[in-house]
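Here the complex is missing a single protein chain, while all its other protein chains stay put.
The chains carry the letters A and B, assigned in the order they are written, with residues numbered from 1 in each.
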Amino acid sequence: MTYYAYLVAVFVLLTGVFGIVRSRNLIHTVVCLSVAQSGTYVLLLAIGYQRGVSPPVFGSPPVKPTTSVTDPLVQALTLTDIVVSATVTALLLAIAVQVHKRHGTVDPNELVALEG
Amino acid sequence: MSRTARLMMFVVAGGAVGVMLVLGVLDLPHFGSSFHPYRDAAVPAAVAHATSNVISSVNFDLRGLDTLGEETILLTSVLGVAALLRPAEDEEERKPRRAGSLLDMTRLFGYVFLPLTLAIGFITVAHGALTPGGGFQGGVVLGTGIHLLYVAGSYHAIEKVRPVEALEYGESLGAGAFACFGIAGALVSASFLGNILPWGTFGELFSSGSVLFLSCAVGVEVASGVIVLLAQFLHQAIEVESHVEAGKA
Partner (left out) sequence: MSALIAVALTLVALGAVAVVMTDDTSRQAVTLSVFGLLLSVLFLTLSAPDVALSQIGVGTAIVPLMVMLAIRRTRDKQ
């Protein structure tokens, strides 16, 4: 069971993609994309974890700095990724709203032709 | 392509990707091992720059260039949403209906927690170099905290308090301050986004040089960006309707 965390991350990613494939509503698709992105966050943080150590923050007044902490690089990567992907999700939702205004539906099966 | 054909194709392709991912994952170091070469390089570098929060140091000092790129993505997405959700020619604004009654408990909750949340947001941004926090987290807390006024009050209340144009300027100012600081670093010490401000003492508020300044710049940008985004969505959902809907109503 030493690989359980990584397998859960892969599972969450594939579940998100499965949701995108079977979706009948553009907004449902965007939410499933958000779930798939969360799978990558779990993978990154699982790689950076070390058993029984503290987070890489030394506080104020500071404790003695040591390299016996969890990996700060993957955490920095993940936290900027979370905020930025929220704004990209907003962009996708705005596109879904515009599609509804132009075509009257958000069902991807009914959006057949790209009108010129 | 019909729906069942698409699902069958996903089963085959997704299965293949899943197998490859699992095989790749089984080659990683064990979960919880102590083999982290990036950490062994990053923590001493952050401590040498007198920064207690190594993650903020990585974001704003050691890898500031990546954060500049992320800020640009944020700015562009907010710009894209503002362009997409602009009211079209065939839409008109209507006055939002006065909502139904509001529980007194909700109103009390909003009024008590609004100043608390804003204070926590400012502290999280300002202490980005010392405690878990920084520009991104504090900006998110500030941006959502102000919408307690919408939950506990009304749409009119938050419209009065939130000047969208000023916030749009504020967002560009935050992103521009980051880039200008980088250029200043290049002019002074020949490295873009170098840590040129005085480093101070490890563990105090005004330590870590440029991390405090860049954390505030990113905090301003993220908070303004979130408020502008939510403003566009709220405006579309509450105030705008098309002629078709007005005709049916």
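Just so we're on the same page, contacts are C-beta pairs under 8 Å (C-beta built on N, C-alpha and C of every residue); 3 or more make two chains touch, one makes a residue touch a chain.
A quick note: this is a predicted structure, and the numbers were derived from the prediction, not measured.
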Visible contact partners (per top-of-document touch definition) of the missing chain: A, B
Residues of chain B in contact with the chain not shown: 31-32, 53, 55, 124, 132-134, 136-137, 140-141, 143-144, 147, 226, 229-230, 233-234, 236-237, 245, 248
In chain A, positions touching the absent partner: 1-2, 4-5, 8, 11-12, 15-16, 18-19, 24-25, 27-28, 30-32, 34-35, 38-39, 41-42, 45-46, 48-49, 51, 53-55, 57, 69-70, 75-76, 78-79, 82-83, 86, 89-90, 93-94, 96-97, 100, 104, 106
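One rule holds for everything that comes next: only the chains that are shown with their structure count from here on.
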Computed distance of Cα centres, chain B from chain A, in Å: 14
Chain B residues touching chain A - in the complex, by the definition given at the top: 3, 6-7, 10, 14, 17-18, 21-22, 25-26, 28-34, 36, 38-40, 42-44, 46-47, 52-55, 57-59, 63, 66-67, 70, 73-74, 77-78, 80-81, 84-85, 88, 127, 130-132, 136-137, 139-140, 202-205, 222, 225, 229, 232-233, 236, 242
Parts of chain A lying in touch with chain B, wherever the complex brings them together: 2-7, 9-10, 13-14, 17-18, 21-22, 43, 46-51, 55-62, 65-67, 69-76, 79-81, 83-84, 87-88, 90-91, 93-95, 97-98, 101, 109
